[in-house]
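Only one protein chain is missing from this complex, and each of the others stays in its spot.
Chain naming follows the written order as A and B, and within any one chain the residues start at number 1.
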Amino acid sequence: MDVRLRKFLGTDTLLPYWLLLPSIVFIGIFFLMPLFNAIMLAFRADNGAFTLDYFKKMVADVRFIEALKYTFFLAITIVPLQLITALAMALLVNTGFRGSRFFLYLFALPLGISDLAAGLIWLSIFTQHGFLNSILYSLGIIERPIYFISYQNIGLTFLAVVVAEHWRATAIVLVILVAGLQMISKDYLEAAEVLGARGWKKVWYVILPMLKPSLQSALIIRTIFALQTFAVVLALAGDIIPVLAGEAYFWHFLYRNSHIASAYAVFLMVISIGMTWFYLRFLRSRMEVIRG
Amino acid sequence: MSYPRLLRRTLLYIGVTAFALWVLIPIFFIGISSFTPRNEIYAWPKPIIPSHFSLDTMRFFLNSYGVLNSLLNSVWVALLTLAFTLAVGAPAGYAVARFFFRGREAFRLGILITRMFPTALLAVPLAVTFIKWGLYDTLIGVALIHTAMALPFAVIITTGIFMGVPKDLEEAAMTLGCSRFGAFARVALPLALPGLAAAAMFTFVISWNEVFAATILTVNNRTLPAHILTTIQASPLYFRFAGGFFMILPALLFMFFIRRYLFHMWGGATAER
Partner (left out) sequence: MRRFGIIALALLIGSVAGLAAQKITWMSTQFVPIAEAEFVRNEILAPFAEATGIEVEFIGAEYAEFVSRVEAEYEAGKGEIAVLCGLHGDFVSVLDALADLSEVSPGGTISDTLMKLGQMGGKQAYIPLMQATYLMVVNKKALEYLPEGADIWALTYDELLQWAKNIYEATGMQKLGIPAGPKSLLHRFIHGYLYPSFTGYQVLAFDSGAAVKMWKYMQELWQYVNPAAPTWDAMDTPLLSEEVWIAWDHTARVKQALIERPDDFIAIPSPAGPAGRGFITVLAGLAIPKTSPNPDAAAELIEYLTTPEVQVKILQGVGFFPVVAEAAGAVPSGALQILAKGVSAQAASPDAIVSFIPGGISDEYKKIYKDTFFKFVIKGEPVDVEFLRSQATRLRELYLEAGAPYPAPDGG
């Protein structure tokens, strides 16, 4: 019996399942349960009846289209930018020059900075009487402070948010890419050099393809977070740039309607799943090429 | 050194320095702001280097009602989270790394999917459950939800770590008479320790910085970010700077001490050439 069970499960022992059990239980209780409740809120009215009203209301909301637009634009602007920057940083550090370890620590610093603090920092830079304007003014470049954050110039405000988010979250992508780079077997690299691929060629034809799984993971993770975080957008741009996650938050805490808040959250979740599927499909690569 | 090589080296150093400055300057700003005397904080133009450094702001912040308490709470919660997360997540990582079992990919994907729902909204149904179970407004309660939030990362990281530990070594140990657990404890664990330390750091930082769940699940026993968030409305600007800086500092220090292991986060070692 036991043997057949094991055969069915595809392993020669039940051990892995025992090892997984604590995590599954944990996530089940503290995550899946409230998740289920929260999702149900979006579909169920107070009297228990199943309804799509809340979704209808969400779509009819004056700010829904704006929020959707900006959430989307932020994601497609920030993620590629971060990917490129992180790749550059990772490649530089990976050359292993003297002090590279220290520089890696520096690059990873923003990992330790919460959204709250990051928003505060960049606000103090971009605000009308903040550091950036103060520097420009002291250098005589401008006569009057520039309104970086202004509903009259949403483009500039958007840029400020992109800069702040980029600064804050590139480290996440960096760390994933560095790990991926390390996992590339030295043999491949040496073989490539022997065969004449150096410098840029090596990067383009050898390293990047082997980095694909990491790039993919980085893309997925970063996009999921990009869709969700709004702390920095809120701190810098307030109501000038509405985003979906922010709307969910306000519906719940300010307007006290958890149903619509959950509708927004479910919508976000669906978008995240959709984008993940998209990435997995069109950036297909073999899973975990190198193993120890 | 040949000319092209020298050029390349120089460009390299310029590149990394530029990036390093990019990362450091904003941190520098908030550090400076926390030590700027109160009357200069609102000045226009804002001085990059204040006329004199003042510990006033920091002192005011630290002496403010509830700050030291919430600081201690944050430390407790982060340590508890660390313990729970590693205890639960490391075995899972080991399982995924070593065994090819049915449901393996599903588990990995599932872990990822849990992070796709905005966590701020999860905290409210959770609060209701916590009240029923008597976990509301307790540090353990917050630690438990932090563990749930950090678990996906922990599992991903430990999977990578254990993947980086060659299977052969454990198998060798087992042929020499060790039990599976013995092989794990004597061979895999020591090799994985640096990586586990990195995972621990990651978890600590996540818990330390987490704001929303902590705010919703506590009333009297707040963590530092929760405390700052709730008092921020009524607080003057310098208070917020000091608070922000204070939140950053421990995370930065912690990461400094673990920096050696940053490389090991996903398995595999690197050497400076």
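Methods note: a contact is a pair of C-beta atoms (placed from the backbone, for glycine too) under 8 Å apart; a residue touches a chain by one contact, two chains touch by 3 or more.
Here the structure is a predicted model, which means the values were calculated and not measured.
All shown chains touched by the missing chain in the whole complex, by label: A, B. When the full complex is taken into account, the listed residue touching the unshown chain is A:256, out of A:4, A:256 or A:281.
Checked against the full complex, the candidates A:68, A:159, A:192 or A:240 give a single residue touching the omitted chain, namely A:240. Across A:18, A:151, A:204 or A:278, the residue that sits in touch with the chain not pictured is A:151. Within the entire complex, the positions of subunit A that touch the omitted partner chain are 61-63, 127-129, 144-145, 147, 149-153, 234, 236-240, 246, 250, 254-257.
The chain not displayed touches subunit B at residues 38, 42, 44, 233-237.
Operating definition for what follows: only the chains that are shown with their structure count from here on.
The geometric centre of subunit A is 16 Å away from that of subunit B, both derived from CA atoms. Within the complex, the subunit B residues that touch subunit A are 9, 12-13, 15-16, 19-20, 22-24, 26-27, 29-30, 33, 42, 44-48, 87-89, 91-92, 94-96, 98-103, 107, 111-118, 120-126, 129, 144-145, 147-148, 151, 155, 160, 163-167, 180, 202, 205, 208-211, 225, 228-229, 240-241, 244-245, 247-248, 251-252, 254-256, 259-260, 262-263, 265-273. Of all residues in subunit A, those touching subunit B in their complex are 8-11, 13, 15-17, 19-20, 22-24, 26-27, 30-35, 37-39, 41, 88-89, 92-98, 100-117, 120-122, 124-125, 129-131, 133-135, 137-138, 145, 167, 175-176, 178-180, 182-183, 220-221, 224, 228, 231, 245, 248-249, 252, 258, 261-262, 265, 268-269, 272-273, 276, 288, 291-292.
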